[in-house]
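Every protein chain of the complex appears in place save one, which is left out.
Coming up: chain A.
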Amino acid sequence: MYRFLSRTVCVTRNHSLCVYEGHVFSAKYDNVSRVLTGVGVNPLSTCSVRCCEKKDNAIPSNQDEATNVDTPAKITQLQEETEKVKATDRDSMQQHSNVKVEQFLSKSSQVNTDGAKSGKESLLDLLGAMKVQVTSKKRLKNLKPKQSLESAAAAMESTSSMFQKATVQASAQSEALDPDLVAAASAAASTLPNRSEAESELLKQLRQRKLLTEAQKKGDVNNLGVLLADMKVGKRSGRQNAWPTDQIRFDDDGQGYVRDRGITSELANVQKRRNIFPAKRLNIFSQTTDEQGDESALAKPTLWDIEFANELSLLTNQKPRNGFEEMIQWTKEGKLWQYPINNEIGLEDEASVPFHEHVFLEKHLEDGFPRQGPVRHFMELVVTGLAKNPYLTVEQKKEHISWFRDYFHQKEEVLNEADVYLN
């Protein structure tokens, strides 16, 4: 629905007149659509909220365009309707955003509980499962909700773009932030020219700061976890006949384990990969593309080449993993009837013959047959029949035609007497 709407909006910009006509035309269908609404409530109600959100952007422009056109009464009626829609939109939008706010409040409370949990209990957890992986997972968990919170906030801003920003944001913030702070922010924002935008930015900043402080408040415990995670604790390697790779060398040279990859790999993804290898090269060979490579490719494979290829194929020759792979192997060896991959299976000797050889056979009539008359007519019919016959090869078709050629040559005298052989 949204797509249609946006398309029509586009249309209105370019062909306002056309749309106008369309509107007039379609206004007649009001009745129909009312009937339809009764039917289509269920599916609509589910997606209505989404539509409302998106429509906000579209409708006003539509409306503007509509007003530009000199409108009869019907259009004004339409306009009224859209305004009503807008009003209901606003309601639903507000509801929706409230829901959203609640959602991520619950999320943030989860974060808090996560943080709170990491008291003694998590310390015990950490000590119990002393593996590098576990701790990095935990750290990620702490990071993730914060990010999603921010992204959710950003998404919300975009949805409530045009007019309701102030109200919605205020309602959202009033639960997350101190109302005094919100009031102060809006007061400060009112001094600026772009009021709503500035306010939203201010509030966003405040919210981030609040999150940060809260995170740091809980942080002392988390930091302990991180600290413990960074400490590498080796396993008991004092076992008899331990595996040589088992020997943890961290107390000998301090580098038994690689440094924690959690952060380094992230950094590596972010920043441009640092090339380990210096860009220097040997500079022995010049970068010329001779045709020598082609020559060697054209040459016949020697015994050495065959043997090398054989060696490679032996190395990669894995046993088939399932029945189909076994059938592939058999097909390659020629033991199995091959699966048809087109309609030309089994046409080995006809594979090289293009189809027009089969269909356009008139060229074979050019010599040895009269140009006109009943014989020519008969032969044309024969050729048409042959063209439609899929069961004969081209050679057989040619033989068929040449048989007639010989036949008519033999009967030439009779035909000439009857005055039908015209050549």
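Keep this in mind: a residue touches a chain if its C-beta (ideal position, glycine included) is under 8 Å from a C-beta of that chain, and two chains touch if they have at least 3 such contacts; residues count from 1.
The definition used in the following text is that contacts and distances are computed from a predicted model.
Looking at the choices "Hemoglobin subunit beta", "DLRB2 protein", "Transmembrane channel-like protein" or "Small ribosomal subunit protein mS39", the name in the UniProt record of the chain not drawn here is "Small ribosomal subunit protein mS39".
Residue A:Leu312 is the one among A:Ala183, A:Leu312 or A:Val420 that touches the chain not shown. The missing chain lies against chain A, touching residues 1, 4-5, 7-8, 11, 15, 18-19, 21-23, 25-27, 29-30, 32-34, 36-38, 40-41, 44-45, 48, 51, 55, 78, 81-82, 84-85, 88, 92, 128-134, 235-236, 239, 241, 243, 245-246, 255-259, 261, 265, 268, 273, 275-287, 290, 292-293, 296, 302-304, 307, 311-313, 315-316, 318-328, 331-335, 338-342.
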